[in-house]
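Missing here: one protein chain of the complex. Every other protein chain is in place.
Chain lettering (A and B) follows the sequence in which the chains are written, and residue indices restart at 1 in each chain.
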Amino acid sequence: MTSDSPGWLGRLRRGRSGPRSRVRRRVGSVVRLTLALTLAGGVYIVFAPGLAGAKDTPQLSTAAEEGKALFNQSCITCHGPNAQGVEGRGPSLIGVGAASVEFQVGTGRMPMARQEAQAERKPPVFTDEQTRQLAQYIQELGGGPQVPSGDLRAPESDEEAIARGGNLFRINCSSCHAFGGGGGALSSGKYAPGLGEATDQQIYAAMLTGPQNMPVFGDNQLTPEQKKEIISYIQEALKQDRDPGGWGLGRFGPVTEGLAIFLVGIVALVFASLWIAGKS
Amino acid sequence: MSTETEPRVEQEPLDVFDPRLTRFDIMREGARREGIEIVHYEAQYPPGSRAERRMTRIVASFFLLTGLAATAFLVIYTWGPWEYELGSNVSKLYTPLLGLTLGIALLGIGFGILTWGKKLLPREVAIQDRHDGPSTTEDRKITGETMVYIAEELGLKRRKALGFAALAGLAPVGLVAAAPLIGGLIKDPVEDRILFKTGWDPAGNGGKPVRVTREDGTPIRPEDVSVGGQMTVFPGIPGGATNEHADSPTLLIHLRPDDAKKTLDTLKPVNQGSMWENFVAYSKICTHAGCPASLYEQQTNRLLCPCHQSQFLITDNARPIFGPATRSLPMLPIEVDEEGFFVATSDYKVAVGPAFWERP
């Protein structure tokens, strides 16, 4: 419905856009436009909210109503009215659950600026409160997995919980996110992000919902307790615990170690030999 | 002392017992007898000069720094917080501080004696004759003749039988040395076809199909793996999840319905009947070099091996689509038994893991 409205913006962008498809370009501009308008000061764009009126949801809570308003401002262009998805732009959000919204919106991945191999972590557009409202809306719309409230770490009294979490991390997570949680490359430009900024909620939500190319780890596969153990391991052993052997060189493994031996070790020793052999 | 070489054309040896000679003269005479001419020998600073005293102080302070750092090392080593403690930052300083103090101590010695050698010892230029080149023709002749003479005395030429006999006798002795080494180490890979079998072989389970289990040995129901999820599974036999069965880890994947249909439609004959509903199970051991190919992208249905970046397409028999791998990941035939748990109906139908000579 809005595909023809941002023509001027599309033209503006055409000058520096590469070989991206026309549809993508347009989608990008749409999102930009809506964002710009939202930020510009709440100019309310009137869409016909009742287009899909036949399937309109019955009773929404107050929070969900707020969420719906936000959705209609920022998400509807790609995910369609009532989050039923738009072919070629965005998937249906029916049944993805609050966990998915909290992850995608809370990490700033949604709203997307443009279609790419993979959505990137950005500073979130919405506040925590708004994210919760959006999540509530999607939850009430189609149900789906939810991140439990409360503490998402294994109980501190359980001394071996972190070790068990570490074991699970190595079986399930380290193959993509790397042993130190720094992330790693996937095929064709995709990647597993580093876990450095991830909060407990986000890690939990990611495991539960499998965002983008990450596999889903449902509660039958990793119980909530096991998920909490993994979170404890990531947060307390990987992130909070300092490296005992000095600077960790970014925990890239032998790549940076090899760089270090040449850039630091050999360079220092060559300079030493220059001095030693120099004629004082 | 600065000494310039006065030309001494005649190379007659000095009488080193001559009491008029200085110690330096004797030393230089010694060098000369080695074919070495000390052509330049000069103290860098006049003895007792300010510059020399300054240099001495620098060297001394390097040594004192070493003493200080070494003491600090000992103090830290003895009383430092050396025991690991999760979350504690103090204990993480132990190793860096040891390295710092030890490094400074050693560098102190190094720079100390280097400065000593470079600055406080006289600068010198010495020239030594290489005396290189081959031996004299005379010497070559003598040595050569001697060796030929020895060979002739042994008479190998005249006593041919002796040579053959010695050779025939000694060759087996060499093999005697090699035999225990090779014989002790050698292990037949062909006889038991160990490279073709995995822990999923029902023969290892009393002939019954082997259950698919998690790492802790618990069996798996279909609902345990969510759509778009994957699970590393192991044969449900004793030690099935250990390195005893390093060729058995398997990736159980729950495909989305449309992906599953695509997969089913493209199944190769060898994989026919190996899927169970929307579930597929592929060997986790890369067919290229044996790493766990376990970076599963649930939207593109690719499986990436992190060692050499081979990529396998799950929806097409786990066929390699990028990187150095040439063979598809073997598919484990699975079904659900009457109790509702996954079992492997048989072992892998092709050998698991990296290829080798005898592999068809």
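The working rule: contacts are C-beta pairs under 8 Å (C-beta built on N, C-alpha and C of every residue); 3 or more make two chains touch, one makes a residue touch a chain.
Everything that follows uses one rule, which is that contacts and distances are computed from a predicted model.
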Query = One chain isn't displayed here; going by UniProt, is it "Cytochrome bc1 complex cytochrome b subunit", "Tryptophan 7-halogenase", "Dihydroxyacetone kinase" or "Potassium-transporting ATPase potassium-binding subunit"?
reply = "Cytochrome bc1 complex cytochrome b subunit"
Request  = Check each of A:E129, A:E159 or A:E197 against the chain that is not shown and name the one that touches it.
outcome  = A:E159
Task = May I ask which residue of B:G110, B:G163, B:P202 or B:P222 touches the chain that does not appear here?
result = B:G110
Query = Who touches the missing chain here, B:G99, B:P238, B:G273 or B:G340?
reply = B:G99
Query = Which residues does chain B use to touch the chain missing from this display?
reply = 4-5, 7, 9, 30-31, 33-34, 36-40, 77, 82-86, 94-100, 102-114, 116-118, 121, 124-130, 132-133, 185-190, 194-195, 232, 234, 241-243, 245-249, 284-285, 288-292, 294-295, 304, 306-311, 320, 322-327, 353-360
Query = Please identify, in ascending order, the residues of chain A that touch the omitted chain?
reply = 117, 159-160, 162-164, 166-167, 170-171, 174-180, 183-189, 191-192, 233, 237-238, 241, 243-249, 251-255, 257-258, 260-262, 264-266, 268-270, 272-279
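The definition used in the following text is that only the chains that are shown with their structure count from here on.
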Chain A and chain B: spacing of chain centres that average the CA atoms, whole Å = 38
Query = Hey, which residues of chain B end up touching chain A in the complex?
reply = 44, 84, 86-87, 89, 91-92, 94-96, 99, 110, 114, 118-119, 123, 215, 221, 223-232, 292, 294-300, 302, 304, 306, 309, 311, 322
Note = Given the complex, residues on chain A that touch chain B span 162, 167, 171-172, 175-176, 184, 186-187, 190, 192, 210, 212-218, 220-221, 236-237, 240-247, 272, 275-276, 279-280
